[in-house]
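One protein chain is absent from this view; the other protein chains keep their places.
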Amino acid sequence: MVVIVQQFPIPEGKTGQQVVDMLIKQFEAMAFNRIGNFVVDCETYYSSPTITPPRVLNIIHNSDFPASCFAQLDTGTCLRADSYFDAMMMVLNGIYQAKRGTKIESKGPKFQKGDFVVKIGSVSIGPSFRGILIEIEYGPCSVPLYCWDLLKEFMKSFMKVPKEPPPYLKAKMGEICTPTDIISQYNIHFTNLRKATPIASCPPPLTVKGSSNEVQNNGDMA
Amino acid sequence: MTSNPKLIPQQEYILQGSINDSAVEMLLHRLQGLCDNADDPTETFLDREYIYSIKNPSGQAVMLRVRQDLERKDYPWHLRYLGQPEIGDKTRATLVRSCIDVACSNNVCKFLTEMGFKKDYEFYSKGYMFKKGRLKVIVAKIFHVPTSEVGQQQPVFADSNVQTVTQSYLVEVSIVAPSGSDPLADEIKQFADQLKPLVNLEKIDPRRLA
């Protein structure tokens, strides 16, 4: 499968919920089947001052990989482990500490039609709404390069698509897309959305800002 | 995720002992008879274990163990935390220590190093494994492979370049169970008694050996 996670811009004068509702209606109109809900959550841990160089560790769970726990360092290394890894973080309490109230999650409905699965996630930190992430999955292909045009065309049907694939994916166009890549994409978006100001009613045009952030972030990753 | 119901604290109940190389054959025969699936061929293994540690702000070291199966390279690696062993009094039959077992992808060494862990040492463990119900019995020989001549390269485990540490095999009988299941300790004790006098399994506190 190839998965691309994109931020969905919230047009001026609309609330996030309205946009989500609109999207849901749109997919239902496109004869997509709703196949349940999903949630991706991410908790960020910061290393204690004794650790040099300082590190940031993101612990991410994805409800579509219920047995797994992903741990991604700011170096880009992503460990796939089973869900007992959460207990390991408790042992490391003091060395890696989570800041309170930084847990970010994206959750919402899942739709499927044929080979496409679309997940509409509302991103929030605690009660504050941060934006909308759309995850598009195309089942039969596993290398992004071969289906990017198809994905682009599909995405065009409901959102504005950048000409170029997002930087993370662009670097990995010729490689097989793995669950780690999904998590990494979420991680990038989460990092950006954390920095973004909470959205009330009129969000800034996100496409431009999002991509610039991603570039910067990708620089970090490399 | 502390509320995750899956994260029941686990404890390992363990007895350890050692047996001389010359007598291990006899022990293996006995174990095969005592344990489940006596009709199957004995399960062998060759593992490599790395010990990583990191100091927390108060100066105490937290130790994590990474184990890799060298015979089955596609298997997940295993990350393990072992708490301080509790010897307890005479009424407690086995050593008890808290443990966290996590199966993880093969980049765990890189991950730990990047997290700030330092590799303390590593060793190879080769031997036989049995089970009886929930009991896990391991008869293993510890090897050391000198890494002087190789830099980043993983040393190869071969007869030519391994060094045995002792002239004996390590014998371990253990159960991992949710904490508080103390009757299991007696189960281990009973089993260990059946191995006498070939091998005496005891509560061994590694801190006292040091």
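Labels A and B are assigned to the chains in the order they are written; within every chain, residues are numbered from 1.
Note that a contact is a pair of C-beta atoms (placed from the backbone, for glycine too) under 8 Å apart; a residue touches a chain by one contact, two chains touch by 3 or more.
Throughout what follows, contacts and distances are computed from a predicted model.
Chemist: What name does the UniProt record list for the absent chain among "Ribosomal RNA-processing protein 41", "GPI transamidase component PIG-T", "Mediator of RNA polymerase II transcription subunit 17" or "LALA0S03e08152g1_1"?
Modeler: From the choices "Ribosomal RNA-processing protein 41", "GPI transamidase component PIG-T", "Mediator of RNA polymerase II transcription subunit 17" or "LALA0S03e08152g1_1", the unshown chain carries the UniProt name "Mediator of RNA polymerase II transcription subunit 17".
Chemist: Among B:30, B:134 or B:189, choose the residue that contacts the chain missing from this document, as touch is defined above.
Modeler: Counting the whole complex, the residue in contact with the absent chain is B:134.
Chemist: With respect to the chain omitted from the figure, which of B:47, B:114 or B:187 is a touching residue?
Modeler: Hidden-chain contact among the options goes to B:47.
Chemist: Could I get the residues of chain B that touch the absent chain, sorted low to high?
Modeler: On the side of chain B, residues 36-37, 40, 43, 45, 47, 49, 65, 67-69, 71-72, 75-78, 80, 101-105, 125, 129, 131, 134, 136, 138, 140, 176 touch the unshown chain.
Chemist: On chain A, where is the contact patch with the chain that was removed from view?
Modeler: The missing chain touches chain A at positions 63-70, 80-84, 178-180.
Operating definition for what follows: only the chains that are shown with their structure count from here on.
Chemist: For chain A and chain B, what's the span in angstrom between their mean Cα positions?
Modeler: Averaging C-alpha atoms per chain gives centres 38 Å apart.
Chemist: Under the touch definition given earlier, write down the residues of chain B that touch chain A in their complex.
Modeler: For chain B paired with chain A, touching residues are 1-2, 4, 6-7, 9, 54-58, 62, 64, 79, 81, 100-105, 107-108, 110-111, 114-116.
Chemist: Flag every residue of chain A that touches chain B in the complex, lowest number first.
Modeler: So the residues of chain A in touch with chain B come to 43, 47-52, 55, 57, 59, 61, 71, 73, 75, 77-88, 90-92, 94-96.
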